[in-house]
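What follows is a single structure, written as structure tokens, with notes after it.
We show some of the complex, not the whole, and keep each chain where it was.
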Amino acid sequence: MAYTIEQIAQALGATAFGATDITVESVAEPAVAATDQLALAMKPEYAEQLSQGQARAAMLWEGADWKALGLEAAIISPRPRFALSGLSAMMDPGQGWATGIHPSAVIAEDAELGENVSVGPLAVIGAGAVIGAGTVIGPQCFVGAGTSIGQGGFLREGVRIGARVRIGDRFVAQPGAVIGGDGFSFVTPEVSGVERARQTLGDQGDVQKQSYARIHSLGSVWIGDDAEVGCNACIDRGTVRDTRIGNGTKLDNLVQVGHNVVVGNDTLLCGQVGIGGSTVIGNNVVLAGQTGVGDNLFIGDNAITGGGTKVLANIPAGRVMLGYPAMKMDSQMEVYKGLRRLKRLFADVAELKKTVSNTVQSD
Amino acid sequence: MAYTIEQIAQALGATAFGATDITVESVAEPAVAATDQLALAMKPEYAEQLSQGQARAAMLWEGADWKALGLEAAIISPRPRFALSGLSAMMDPGQGWATGIHPSAVIAEDAELGENVSVGPLAVIGAGAVIGAGTVIGPQCFVGAGTSIGQGGFLREGVRIGARVRIGDRFVAQPGAVIGGDGFSFVTPEVSGVERARQTLGDQGDVQKQSYARIHSLGSVWIGDDAEVGCNACIDRGTVRDTRIGNGTKLDNLVQVGHNVVVGNDTLLCGQVGIGGSTVIGNNVVLAGQTGVGDNLFIGDNAITGGGTKVLANIPAGRVMLGYPAMKMDSQMEVYKGLRRLKRLFADVAELKKTVSNTVQSD
């Protein structure tokens, strides 16, 4: 798919300079760009690489002198990273899948498929499932009984969605994502050691050998519009009501969302984040990679965690947190500095003790 | 499936009150329960929500005054969370799958399927596999050559079980679970930096560029009765003998169990827990979400860890542990308090040094 520099700039709401009728077929990093590629050099530090490549045109940072960079044409956007979103959508070559319903797919007779739905080879669609117009169910996907998926969705290969899940429009799911597994919910006949240790913060009392009985998940999963779920990520069913993921919320690979969790709108859960059962997470939250959140907690709107943060208590709205246990990021940084000087502190105190002891004795 | 309040109470060994011939079709949270639903209000804090919903009957906490709550009938159990287990099993609508062997499944001629085994669409069952009576092999599952699964099991969609795995009765596996992947076991021709760093606790000596040779996993996996494995969780094969998971042990989503690991009975491994190779974990242990356990360690019976705990050394039986590195929970809590006061401590010591220095000089 070839576009002129002019067409691209218009689509992105950016400004085109120079020979704007040059056409490009794809994008590339500046050092390896060919003559028919648009080089992406959206920060000044990429300037030097431009001279190593063959690009005639580039997307540049605001204020860049495209002529001095040896280019024939340029696109400049005030927020180039945002422009990249539109550009990448234009240039995406996709997965190369055929459209239509593959004859090897196993589709229940009473499933309802909207207009222009595609179903890939060896996919399974269960009884009473409803798939909205234009949605693509990829190869080897599974859609459970009574599940509904909105319009314009895209399920990559091997996505698995259990029964009675409800998902909004423009849903994206990466390979191997699982939605609607049973919650991890077990109970012992008598009060367990964990229940006691939670109450006492550490003392489980006299322990007793007990086996677990299973609490079945009767709820399902509800997901809003414009959500995305990463590779091999998991969202469990609720116990009585549905587990909920809000509009515009994105889950990265290998994220775990426990039963009954409620995640708000426009929230990002990065790679390998885990959310314990019944926790509530607000809107516009960002939890960085490997963040863990205990069960039955509350995280307010706009909260942010740094990578690896372990959240053992509620987080108010707007807080930026880091560490294990999670503290405000600036306090945690102070702690980290302190830890690096801890050996010195022990030495200082030992020295002081000696000095003071001598001083007191010599008095 | 409709039940009277009387029938439910009898099945749960609980007590029914009021108009016990009222029938309910499903359960709901109190605030949204309809007239044909049983409201679940098993703690006093749910009392208020009952008045917002339409339920005529509810499951309540011990000592609740059901009449004052405006109900026509009630079920009261001394341990309502345990009663919920039985109730949820009665009310579970299931996944809505057809029974029997789907014609699209690929089943080896010499596989042995017990009475009333169901095999879903596009599942694969390998040579010599043995499936016990009443077990359900879900859509798109894979069961390897020579693998046996006991009676009454339930494998959700897309579960993958390798060759020669032996699994007991009433096994439950969630979508995407993998049992019998190869162990992560590689060796360099000469002693490696990691081997040296382990011996010296940090010094790997002169490092040398080496490639790895693969140690094949010759063992398989053995799983007892009543075990459950979560979505996209992984249990690796043993090197020489089998990796072992005991009776009644439950693994949550995205849990990783390395090669040669032995897990005892009635143990819970919560979401994203990881167990390094050859580690031995006792009975009735609970490892909370994102706990990590190093390789070749030992965790005693009834041990408990808090969320995110990183276990770098053996844990004796009955211990409640927290943090990175794992300490007894109460000691770790003390450490956390100390960290919060660390800045103040540095200031105190600096002040002391000044005072003592002045005092000594003025002597």
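Should a chain be cited, it is by its letter among A and B, assigned in written order, with residues numbered from 1 in that chain.
Basically, contacts are C-beta pairs under 8 Å (C-beta built on N, C-alpha and C of every residue); 3 or more make two chains touch, one makes a residue touch a chain.
Values in this document were obtained by computation on a predicted structure and should not be read as measured data.
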Subunit count for the whole complex, all chains sharing one sequence, 2 displayed: 3
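Basically, only the chains that are shown with their structure count from here on.
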Mean-CA-position distance for chain B and chain A (Å): 23
Chain A residues touching chain B - in the complex, by the definition given at the top: 106, 122, 124, 126-128, 140, 142, 144-146, 158, 160, 162-164, 176, 178, 180-182, 184, 186-191, 193-194, 197, 201-204, 207, 209-218, 232, 234, 236, 239-241, 254, 256, 258, 272, 274, 276, 290, 292, 294-295, 310, 312, 324-325, 327, 331, 334-335, 338-339, 341, 345, 348-349, 352, 355-356, 359, 362
Chain B - residues contacting chain A, complex: 26-29, 32, 40, 79, 81-82, 84-86, 88-89, 91-97, 102, 104, 120-122, 139-140, 156-158, 172, 174-176, 226, 228, 230-232, 248, 250, 252-254, 265-266, 268, 270-272, 283-284, 286, 288-290, 302, 304, 306-308, 318, 320, 322-324, 328-330, 333, 336, 339-340, 342-343, 345-346, 349, 352-353, 356, 359-360, 363
